[in-house]
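Here the complex is missing a single protein chain, while all its other protein chains stay put.
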Amino acid sequence: MDLANFFIQLLNSVQYGLLLFLLAAGLTLIFGIMGVVNLAHGSFYMLGAYMAYALTGAWDNLALAILAGTLISISLGWLLEKLLFRHFYHRSHLDQVLLTFGLIYIFEELRSMLWGDDVHSVGVPAVLDWSIQLTDTLSYPAYRLFMLAICTALALGLWLLISKTKLGMRIRAGAFNSDMAQTLGINIVRLHSLVFAMGVALAALAGMLIAPLSSVYPHMGSQVLIMCFVVVVIGGIGSVRGALTAALLVGLVDTFGKVLLPQFASMLVYVLMALVLLYKPEGLFKQ
Amino acid sequence: MSAPQGHLETLPRSVQVLLGLGLIALLAFPLAGQDFYTQMVTRMMILAIFAMSLDLLQGITGLVSLGHAAFFGVAGYVLAFLSPADAGASWLTSLPLAVLASALLALVIGFFVVRTQGIYFIMVTMAFAQMVYFLFFDNKALGGSDGLYVNVRPAALGLDFENKQVLYFFTLACLVLTYAFLRRLLWSPFGRTLNGIRLNEHRTQALGYASFSYKLTAFTLAGALAGLAGYLWAAQSGYVNPELMGFHMSAHAIMMVILGGMGNVAGALIGAFGFELFLHFFKDLPKVGEFDLGKHWQLWMGSLIVLVVVVAPQGLMGMLRPRRSQDD
Amino acid sequence: MTEPLLKASSLSKRFGGLLAVNGVSLSLFKDQLHAVIGPNGAGKTTLTHLLSGDIPATSGELWLKGQAVTGWPHHRLSLHGLGRSYQKTNVFLPLTVWENLMLAAQAKDALVPYNPLSWFSRADRNLNVLERAERALELSGLVASKSKTAAILSHGIQRQLEIAMVLATVPDVLLLDEPLAGMGAAEAETMVALLKALKKDHAMLLVEHDMDAVFALADVLTVMVNGTVIASGTPEEIRSDAKVQAAYLGEATP
Partner (left out) sequence: MANRRQLLTSTAAIAGAACSGVWFPALAQNSKLRIGLMLPYTGTFTQLGVAIDNGFRMALQEAGGKVGGREVEFFKVDDESEPSKGVENANKLVQRDKVDVLIGTVHSGVQMGIHKVARETGVLNIIPNAGMHAATRALCAPNVFRTSFTNGQPTQALGKVMVEKGHKKAVWITWKYAAGDEAGESFKESYVAAGGTIVKELGLPFPNVEFQALLTEIASIKPDAVACFFSGGGAAKFIRDYAAAGLKGKIPLYGSGFLTEGLLDDELAPSAQGIMTTLHYSASLATKRNDAFRLAYAKTYKMQPDVFAVQGYDAGLLLLQGAKAVNGDLSNKKALYAAMESAVIDSPRGKWTMSKAHNPVQDMYLRVVEGKENKVLGVAAKALSDSGVGCKLG
């Protein structure tokens, strides 16, 4: 592996890491900050991807589709929080596991009834449909560079929101001690619906943004689910900075694992997770 | 489940009667049932043993393992490895070896995972189970992604598992023994201490109990019992594959235990039978006019699970237990 | 004086920048109650945690019944006769009083967990465990609420249960962290009587704010301020010690 190749692989690992952060961002809110074990996170990601496919099919404009899709997923998140999740904040993690496992079944079937079971692809918007020549044989798709920018912006935005803004402070207070936050005049009920809706929207947004890169197919959510939990847990539950660091770390291990240690590639990420949890039982950046 | 249940060892009358009747039904069942249903009920009993083994961890010790299927699958693979191509291995030797293999694996993994707490325990058990899953999935020598056959089912002491009735009653005996052992455990000093660890680990240590070795023992014991269930599954189906130790199987076990109602082992038993019966029921729903109900079994199953967790926080067992006033 | 049951020398605990306990040395002797007083944040509770092994000391040594026990984990010290109660009630709330006591009483000669005998024997049929639990029940005056669930007991009775559970482990050394906190006058009175009775054949350390109880019970008094011992001696010596008065009892009394 010569130097140029190494740097390209490094770029690949950073790009995959940021992609993983985008995927796990919604989970850092719902699972990380609100403490709800949300196994249905993968289903929201899948719904986002299918919405991108359906809406670009109708309007042939990804940006518009993403806008509409985000609004739809925010209302879906808000509705789910109101109907179901509101009653589960003080329930044990096991109840949340059971609830969200049931939701996986429901969303998988709704997707099959609404959009069928075929494999689809979503077009890259024309303005981004070009590549930069890296080496004589390899070029780098602009859409992935665009994704690099989007994910970095999202990471920065989420970190700023959570740790620097008043709303962020209220969210953290609510998560840390919701009863105390309530007595200080924070409307916890509205805050929880807002944060939950944001979490669902982020998961769906990830689905819509990544759709042009990944194709759209049944059960795509379940393949992503475990990796999102790995990222959030390694980073330290509730820490946005932790999730970003962990995502980059997993991106590194996965990318170079495939190239250098192919026969152990599939186990490396889990070895990393076990090592982190045994060395720092609360993750890298425990609050 | 919201407020931790204190009394695990006492079972309400209605549940005891239900279990008694259930046992009689299971004893009589093979005489009436056709081969397929005998095998179906055998499978339910195997899953019940698996669920009870997880309940020892989840309901009694308060350790939620999302990787319990690793020990279930490994025992099945041990039987596959020990089975010669054209003859049945003797279960007299292969069963203990399989259970021992699962116990050893549980001891090794337990030594690492038992020191973590809460959510991190859930996640680290999942990580180790995925490692075991990929170890078998990626290695041709261990059967690879398509798995291995148990060519001829084990037999010993005149009990040949090729005969469905024999395996049915052998599994029933294992079910009853496992249930009795775990129920008895609840009354033992070991069981009481595990219960204490679940309710308040810090004070349990303050009283003089080395909670680490208690939790490790419970984890190993649960791994061994899961191995028993995994061995029987492999003996019954004759085919083992990596999915037996996959994430889905571990989540399935957690579902059965929560659905049934945690802690007193009977909940896990009822949860296992209930979960499987509902699964079969929804899948065999007929075609009503143009709308094939059976095809959308995932919708009905998902809705049922959500309904149970919203309506019955204590699981199915909660519904059987009369609303007890606090100071019983 | 005979060998101290519990001896600590220059125990310290640093939390990052804060030196919560700074080089504290003290000894507890049989049939003697050693009270530790001081303003809030003086490090009294942290000291009890260092002695009981709840938290590891940054430096310093510990001897229990003549044996060096520095760095021993919490449960091992407890098994060797060092019982402790907690400032914030720390019992098994969903269990009844009797079940709490049985679990405490069972610890003394519990088999190792991986010994199958401990899986099969009946916990509630072990005679000396029953006897220990019964004794603790009577001593702490909880016979009336024996089968009540701990969660629904009044705060005072829960504090009594806290002490009863320590007694059920039949310790030689007793560390009591504000046993009278939040108790009504009557309950406090019975508790002081109980503690006085316990002084016989136990070495006791009492952390308490209730000065009447302290001066009624203490054989030796130690005053801590900001993590260090500023004075130690008989109650009379402490009462007249200038340093104590300046730091703790407000203006010097005439």
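We just call them A, B and C in the order they show up, numbering each chain from 1.
Note that in this section a residue touches a chain if its C-beta (ideal position, glycine included) is under 8 Å from a C-beta of that chain, and two chains touch if they have at least 3 such contacts.
Source: prediction; values computed, not measured.
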- Query: So which shown chains sit in contact with the chain we cannot see?
  - Reply: A, B
- Selected from B:G62, B:G110 or B:G147 as touching the chain missing from the view: B:G147
- Out of B:F50, B:W91 or B:F137, point to the residue that touches the absent chain in the complete complex. B:F137
- Query: Of the residues listed, B:A87, B:V108, B:L177 or B:L277, which one is in contact with the missing chain?
  - Reply: B:L277
- Would you write out the residues of chain B that touch the absent chain, in ascending order? 14, 17-18, 21-22, 25, 29, 32-37, 39-40, 43, 134, 137-138, 140, 144-147, 149, 237-239, 241-244, 246, 248-249, 270, 273-274, 277-278, 281, 283, 294-295, 297-298, 316, 319-320
- Message: To test your reading of the contact rule: which positions on chain A touch the chain that is missing from view?
- Response: 1-2, 4-5, 8-9, 12-13, 15-16, 108-109, 112, 117-124, 131, 133, 135-141, 143-144, 212-220, 223, 254-256, 258-259, 262, 265-266
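Here is the rule we use: only the chains that are shown with their structure count from here on.
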- Query: Any idea how many Å lie between the Cα centroids of chain A and chain C?
  - Reply: 50
- Where the centres are mean C-alpha positions, what is the separation of chain A from chain B, in Å? 32
- Query: By residue number and range, which residues of chain A touch two or more other chains?
  - Reply: none
- chain B touches which residues of chain C in the complex? 52, 54, 73-76, 78-79, 84, 86, 90-96, 99, 102-104, 106-108, 110-114, 118-124, 126, 148-149, 151-152, 165, 169
- Item | In the complex, chain B residues that touch chain A | 1-2, 58, 64, 112, 115-120, 122-124, 126-128, 130-131, 134-135, 137-138, 247, 251, 254-255, 258-259, 262, 296, 298-299, 301-306, 308-310, 313
- Over in the complex, which chain A residues touch chain B? Could you list them? 37, 39, 84, 87, 90-95, 97-99, 101-110, 113, 226, 229-230, 233, 237, 263, 266-267, 270-271, 273-274, 277-278, 281-283
